[in-house]
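Removed from the display is one protein chain of the complex; every other protein chain stays in position.
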Amino acid sequence: MGREVSESCVDSLLTEMVSSYCNRLYANKPELAAPRIEAIGYQVGHQLSERYTMERPRFSDHLEAIKFICKDFWSELFKKQIDNLKTNHRGTFVLQDNKFRWLSHMSVDPSSENGSTVEDNSVAAGESKATQATSMHLYFPCGIIRGALSNLGIPCAVSADISNLPACSFVIRIKA
Amino acid sequence: MAPVGPRSGDAIFANVERVNAELFTLTYGAIVRQLLTDLEEVEEVNKQLDQMGYNIGIRLIDEFLAKSNVSRCVDFKETAEVIAKVGFKMFLGVTASVTNWDADGTCCSIVLEDNPLVDFVELPDTCQGLYYCNILSGVIRGALEMVSMKTEVTWAKDMLRGDDVFELQVKLLKQVPEEYPYKDDE
Partner (left out) sequence: MIVCVAVVGHQNNPLYIQSFTEADDALKLHHIVHCSLDVVDERVNNPKKSGPTLNETFLGLLYPTENYKVYGYLTNTKVKFILVTTDLDVRDADVRNFFRRFHAAYVDAVSNPFHVPDKKITSRTFAERVSNIVKSFGLSSAG
């Protein structure tokens, strides 16, 4: 068993990282904060995929790599696997975590039922602040997934869908 | 009523939810690298890291007090010991020690030989002025401020700069007397 830290270290760090970028460094400029939070996730995902694939044979196709993200990779990070994997067999994969840990640890305004997608950088009028904050938090795990897959030779775009809280779906679109 | 003794750092750490340190270490590293890209000036990055730590510290103190069973330490000396022995252990899983007390007991060093923040880290030559672990000094400053101790926390030794240990100098500037009757309803 490797080294461990308390989970609240990670939670505090992520909360503060998002808050620093959204409230201090790029206040009111979510279009500048978002790609930076994503880039932090990308670097982490890139490094973690190197680490977590160390003792295993190379993946022979995209599906095998995605399954690795759903199972081993997710378990290392969240001590559980992705609950549901769907694909249209044309390069789009939807990974659903029924109770995404990094959201359940945040106080998310329950009124944000209309949901949102991280893909859409512009903040719709009337969208609650809480939903916006949640979206900002999701750029980090989206970046992690994109970084991990791209290091495995799979360039892709990743977005998150929280229209079904506390479930969270990550949508992976592989670039042809 | 006999007070319940403070719990040991080991006991608390064994009971909290824990995660792979790699995730924490790599995330912190990626934040530092991104801040360097965005802010360009190393001095600015030091400031931001300290500010982030401060914000974390003022929130983390509640969890710390609740889980550790530590009563509010009135004495700075006792407080420093508790941070080193219990605080570092329960969050980072490592133990620190307290040394170098000055004569009037208002300044000491917290020494860390093992630090999960810097696993894998090697500073490039372009970052010589960077206090990579500056978030830690901010956390301590923030947490202490919430228990009415205004402090100044600076790095005396840094393993990333070739020292043999990490050493934080904690200087008590002002101890605000607790005016609020925190527990008068008991």
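The chains carry the letters A and B, assigned in the order they are written, with residues numbered from 1 in each.
The rule is short, and it goes like this: a residue touches a chain if its C-beta (ideal position, glycine included) is under 8 Å from a C-beta of that chain, and two chains touch if they have at least 3 such contacts.
Source: prediction; values computed, not measured.
J.: Which of A:15, A:47 or A:96 sits in contact with the chain that's absent?
T.: Only one listed residue reaches the unshown chain, and that is A:47.
J.: Return the single residue from B:19, B:32, B:61 or B:172 that touches the missing chain.
T.: Of the listed residues, the one touching the omitted chain is B:32.
J.: In terms of residues, what is the contact footprint of the unshown chain on subunit B?
T.: 22, 25-26, 29-30, 32-33, 119-124, 127
J.: Name, in rising order, the residues on subunit A that touch the hidden chain in the full complex.
T.: 43, 46-47, 49-51, 53-60, 151-153
Here is the rule we use: only the chains that are shown with their structure count from here on.
J.: Can you check the complex and tell me which residues of subunit B touch subunit A?
T.: 13, 16-24, 26-31, 33-34, 38-39, 48, 51-52, 55-56, 59-60, 63, 90-93, 116, 119
J.: Using the touch rule from the top, collect the residues of subunit A that touch subunit B in their complex.
T.: 2-10, 12-14, 16-17, 19-20, 24-25, 36, 39-41, 43-44, 47-48, 51, 76-77, 79
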